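Heads up, one of the protein chains got dropped from this complex, but the rest are sitting where they should.
Chain lettering (A, B and C) follows the sequence in which the chains are written, and residue indices restart at 1 in each chain.
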Amino acid sequence: MLWGSRFIKKLNNDALNFSSSLSFDVRLYAQDISVSIAHANMLKKIGILTKQECDDIVAGLAEIKAEIETEQWYPDSNEFEDIHSAIEKRLFEKIGDTAGKLHSGRSRNDQVATGVRLWMKEKIKELRDQINSLQHALLNAAEKHTDTIMPGYTHLQRAQPISLAFHFLAYVEMLERSKSRLNFVFSETDKSPLGCGALAGSTLPLDREFAANELNFSSLTGNALDSVSDRDYIIDFLNACSIGMMNLSRLSEELIIWSTSEWNFITMSDEFSTGSSLMPQKKNPDIVELIRGKAGRVFGNYVGLISTVKGLPLSYNRDLQEDKEPLFDSFDTYNVSLKMMAGVISSITINNERFYNELDGDFSLSTDLAEWLVTKDVPFRKSHEIVGKVVKYAEENTKKLNELSLPELKNIYDVFDESALNFFSVKDALYRKQTIGSPNPDLVRDQIKFWKTQLL
Amino acid sequence: MLWGSRFIKKLNNDALNFSSSLSFDVRLYAQDISVSIAHANMLKKIGILTKQECDDIVAGLAEIKAEIETEQWYPDSNEFEDIHSAIEKRLFEKIGDTAGKLHSGRSRNDQVATGVRLWMKEKIKELRDQINSLQHALLNAAEKHTDTIMPGYTHLQRAQPISLAFHFLAYVEMLERSKSRLNFVFSETDKSPLGCGALAGSTLPLDREFAANELNFSSLTGNALDSVSDRDYIIDFLNACSIGMMNLSRLSEELIIWSTSEWNFITMSDEFSTGSSLMPQKKNPDIVELIRGKAGRVFGNYVGLISTVKGLPLSYNRDLQEDKEPLFDSFDTYNVSLKMMAGVISSITINNERFYNELDGDFSLSTDLAEWLVTKDVPFRKSHEIVGKVVKYAEENTKKLNELSLPELKNIYDVFDESALNFFSVKDALYRKQTIGSPNPDLVRDQIKFWKTQLL
Amino acid sequence: MLWGSRFIKKLNNDALNFSSSLSFDVRLYAQDISVSIAHANMLKKIGILTKQECDDIVAGLAEIKAEIETEQWYPDSNEFEDIHSAIEKRLFEKIGDTAGKLHSGRSRNDQVATGVRLWMKEKIKELRDQINSLQHALLNAAEKHTDTIMPGYTHLQRAQPISLAFHFLAYVEMLERSKSRLNFVFSETDKSPLGCGALAGSTLPLDREFAANELNFSSLTGNALDSVSDRDYIIDFLNACSIGMMNLSRLSEELIIWSTSEWNFITMSDEFSTGSSLMPQKKNPDIVELIRGKAGRVFGNYVGLISTVKGLPLSYNRDLQEDKEPLFDSFDTYNVSLKMMAGVISSITINNERFYNELDGDFSLSTDLAEWLVTKDVPFRKSHEIVGKVVKYAEENTKKLNELSLPELKNIYDVFDESALNFFSVKDALYRKQTIGSPNPDLVRDQIKFWKTQLL
Partner (left out) sequence: MLWGSRFIKKLNNDALNFSSSLSFDVRLYAQDISVSIAHANMLKKIGILTKQECDDIVAGLAEIKAEIETEQWYPDSNEFEDIHSAIEKRLFEKIGDTAGKLHSGRSRNDQVATGVRLWMKEKIKELRDQINSLQHALLNAAEKHTDTIMPGYTHLQRAQPISLAFHFLAYVEMLERSKSRLNFVFSETDKSPLGCGALAGSTLPLDREFAANELNFSSLTGNALDSVSDRDYIIDFLNACSIGMMNLSRLSEELIIWSTSEWNFITMSDEFSTGSSLMPQKKNPDIVELIRGKAGRVFGNYVGLISTVKGLPLSYNRDLQEDKEPLFDSFDTYNVSLKMMAGVISSITINNERFYNELDGDFSLSTDLAEWLVTKDVPFRKSHEIVGKVVKYAEENTKKLNELSLPELKNIYDVFDESALNFFSVKDALYRKQTIGSPNPDLVRDQIKFWKTQLL
């Protein structure tokens, strides 16, 4: 116990167990040791530690790190409140009373906050790499499918023809936004609170900038009271994970739908599918279902932490210990989901021809026809109405658009001429698109090239 | 793999790991075995298993249960999808091909749902017992404090004097509601889905009622499709845990406030307090802070599951596997929080005299004075206004109410007489209360007696 | 201002606007008036009001109610804190000082809580009626489709054939659970807090039971402190709305999917569809999309209120005013969604023949074949494996199951005989089901009859 001498009774055993964070914050052991080494070096610089004392501390901490990594020493939840006190105790066992100098001018409040920020900075980098990998998987798939026609949907109703490459590029852009969001979180996280003490700094001449430098932080947090109370950067991280998972849930939903017998557009690899214990014929898209489902879990982590922090007075309250499990769980879930999704995308088989015939001459070309009328100076609202009649006529006569004759069209509206008939070919439809961001295969190919360069 | 023969490639290793629920659903091993034994007995009854086969299966399952409990066998997440397939595989190792007959007419969909319901029924009972214990702790504390005066607050401003016993009784009632809610959840959970198969029942003549009886379920679920898709009862359970934790968070907040130097009303036992690694004088109410904080976590579990289930088509989708971790975590958190709170309440020390002097003659008696005027036929709105003036006069003259003379009162409003002065004694204030549910110590003592009998 | 006399400065205008609840709690005017009438009658009974005073108050309140309902008088948010003080002020204008006697022994804390409970009791009844209507719509649709074959899905993959009637019955059962949940909430709500005052009851001899009786409450709340602090019953109501909307979101998702070109199983009525401002051919299932979307909103209401109440000390805090908007919005949303869904279900057109041919001889019959093997004493795990091989063979030879010859089957496993071939007819598949809760059309017809009687 780090705080014992004024207490008469010991903490109740169940209460220790209830309150110990060791079972999960053991994950921060390496960051805690880095923070302690930086702190020791700083204490040496300002003359609180001699060179020898500092060397002993640093060597002791390095040994402890090795012991943990080789599983020679494993601290016990029934004995310690957290990984930080466990390591400090271990250091006493290794180097004796000098260990007692390490905590000078330091509280667990600033110590833990610094360690968590270090951990987050690493993990944000990992997530960015993982996002890059998924973007590459999508771009590789897109490259082969710039001319693979599929229906674009609104309201899950066929709207206009697009290509699979164009569809995948939508996700490449979403993912890029996820990186921007993580970049913002990184910049919020990249500030050192070390030296803020419990809430009010120190009477010792601690050199906060030196320590921050040792730990590769870009700058310092300001006000000490705020520094130890602040969990905003963690909630921003949980928001980034939540939106990230929300986006993956949308892609998952589409892959699930595309894999149905009814859609029959893609086939998942056996490697990312499972079967049924009862029904011998089943092949299920479990992996993407789990990704979709796990989005909810990450939203829950956000809600959990933000409602925990709501209404808390400054500075540290023990409630804030509840920040770590949602943080770790959200990272783990988002990270592995990104990885799984890259595997899924890389291994799906596309039924290239699935929609071509259905869409050739399909009603989903009718917007193009209405736009053709616009170029003949028909006001769009009128052309929309005219084409609505064309669709109704065709539907009633169970014809596709390309089965209509020019006389039939002229019967509905006299302005139609031969050139209108060209608009019923789905093959040409994509190439007729003129706007930036449209599924025109030439533009899509440029986009793929652009992203491939961008992501290098 | 239970579903292998039509697959060519094996499930990717990372994907197995990602999708395996073994690490957490191992907790359901006993329930899974009970379900299997009931199913086997039912298959024997309808002639699908011989007596010998059934005996072999039951004996094998009993052995497996013993192996798990004595840690002789422990299934591995890298090998199995879940505890159910692990146990089935183990049964093959023990009794050979007969094991293959156990899954007749059964899917993991109904098997797991049945096991979870069994587990929940046990845990709801545990929670009710835990709630009873906390109610007893509160009643025991209340018994000693029916005359311990304290301010009752609205808006955290002193409103009217009450007693600590009365305050604790508020929580006894809240907790009683928590039990009613759990009773509702119990009745929703106490229905057997076994025999519903994957979604559509069976062509085998399964006797669902027999199996339900064996497992002590009160009735059957109906429609098979709904039975395997339904997670409503789990969300109801998460709601019960959320409201339960919300209530505990309110008590925690109060205990934290009462423990401050400024309030100085209670002292937490050292057994449920911790100190600071930096500040030698600190004694912190960590346990109740954690309870307050963990309320957020349980809310998060609710959000996680309900948003996971939102928009899912029938019947089973793998997203639903995400039901178990929030279920287990909410139970664990609520259960241990109830236990901790009982320990906290049983060990606090009350500063009985803290508020007596401050409240004697305090402005918080002014409602009583206004009600006295009502009995003199002054309309309440007018008496409210008159007493408002009394308060303002006293405040401006920095007097307490019991320091005002009758002439001063009469100066404000002529109706005041000697008997009004009696209303400034806080001691009598509680005893003057006449309504059911009020802090009148005689009524409070009756209530304590009532609850003690009720909870036997 | 009801509380003015000790204040020097007036409430800031923006602050009044910020804190006034009149814009939304005006909705409680009728309940507030009922509560006041019951309170007046009770005050008469205990002698605080004369008969004449009581008559004047009751007549005045009746007039105010009429004024509001005929829009002759409409209170203003810039003038009043809430509907309760607006009505009280209006009563003064009508009957003079006698109005001032009404608030004897009453606080807005117990007054509002009583009014809200009355409102909720009415609305719960409305919701139950609305649920009944939707159940009837589903049963009417089901009646016509006990033999309309469709694929039952797990993981949105075809699993086993079921009927549309069976599918709709799943929702009838879900909806029945929603009513049970509302019944539980009703019983929690049906308790009168009137007479609890601000937090501590009264020195006046209020007859709480008399007032409760007047208002048709079944019983009283207990402890006064708890009574005015309690919002559990509202959160339980929000939970009921959330699960209810979650269930509707699942049905919505299915209707959306079934309406796609790819599924082509149902057609929504024009009355519940919309078009596109750009694409002339579009017909979109907007109504069910909105229902699906609004589920999220109702979840948000739950989260909003429970995290608002978290950590609040007893008794009333102004934060609790935030209970009403989520309550009203959740009721409105759930209520209208139920109504819209009944309209949608009543007006869809079913493509009866859509799946018949596809499912005849389809792999989704393979579980039945495996169960046939079980009756030939093949252990299910083995039969699952054998049928897995049959499926793989058929798939590789692009045959349906009913295109396989007996020799082909025997080649895979010798036990197959003529009778196995019967299992490939989808028509008979449903009738072969033997278990309670299965899609056997005879059982389904019984179920429909049962529900129709039940819901009378």
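Throughout what follows, a contact is a pair of C-beta atoms (placed from the backbone, for glycine too) under 8 Å apart; a residue touches a chain by one contact, two chains touch by 3 or more.
These figures come from a predicted structure and were not determined experimentally.
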Where C:Thr148, C:Thr221, C:Gln281 or C:Ser383 are the choices, the one touching the absent chain is C:Gln281
By the document's definition of touch, the residue of C:Leu11, C:Ala30 or C:Leu455 touching the omitted chain is C:Leu11
Missing-chain contact, candidates A:Gln111, A:Gln135 or A:Asn317, resolves to A:Asn317
Among the options A:Ser36, A:Gln111 or A:Ser242, the absent chain makes contact with A:Ser242
Residue positions on chain A contacting the omitted chain are 2-6, 48, 92, 97-105, 109, 152-156, 159-162, 166-167, 169-174, 177, 180-181, 184, 188, 195-206, 208-209, 220-230, 232, 235-236, 239, 242-243, 246-247, 249-250, 252-254, 257, 292, 295-296, 299, 302-303, 306-307, 309-318, 367-368, 371-372, 374-375, 379-382, 384-385, 388-389, 391-392, 395, 432-440, 447
Chain B residues touching the chain left out here are 151, 154-160, 256-257, 259-263, 276-286, 289, 303, 306-307, 310-311, 358, 363-364, 366-367, 370, 384-385, 387-388, 390-391
Contacts from chain C to the absent chain lie at residues 1-12, 14-15, 18-19, 81, 85, 103, 106-109, 197-198, 269-284, 286-287, 289-290, 292-310, 317-322, 325-326, 336, 339-340, 343
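Operating definition for what follows: only the chains that are shown with their structure count from here on.
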Rounded to the nearest Å, the gap separating the Cα centres of chain B and chain C is 23
Two or more other chains are touched by the chain A residues 276-284, 286, 289, 303, 306-307, 310
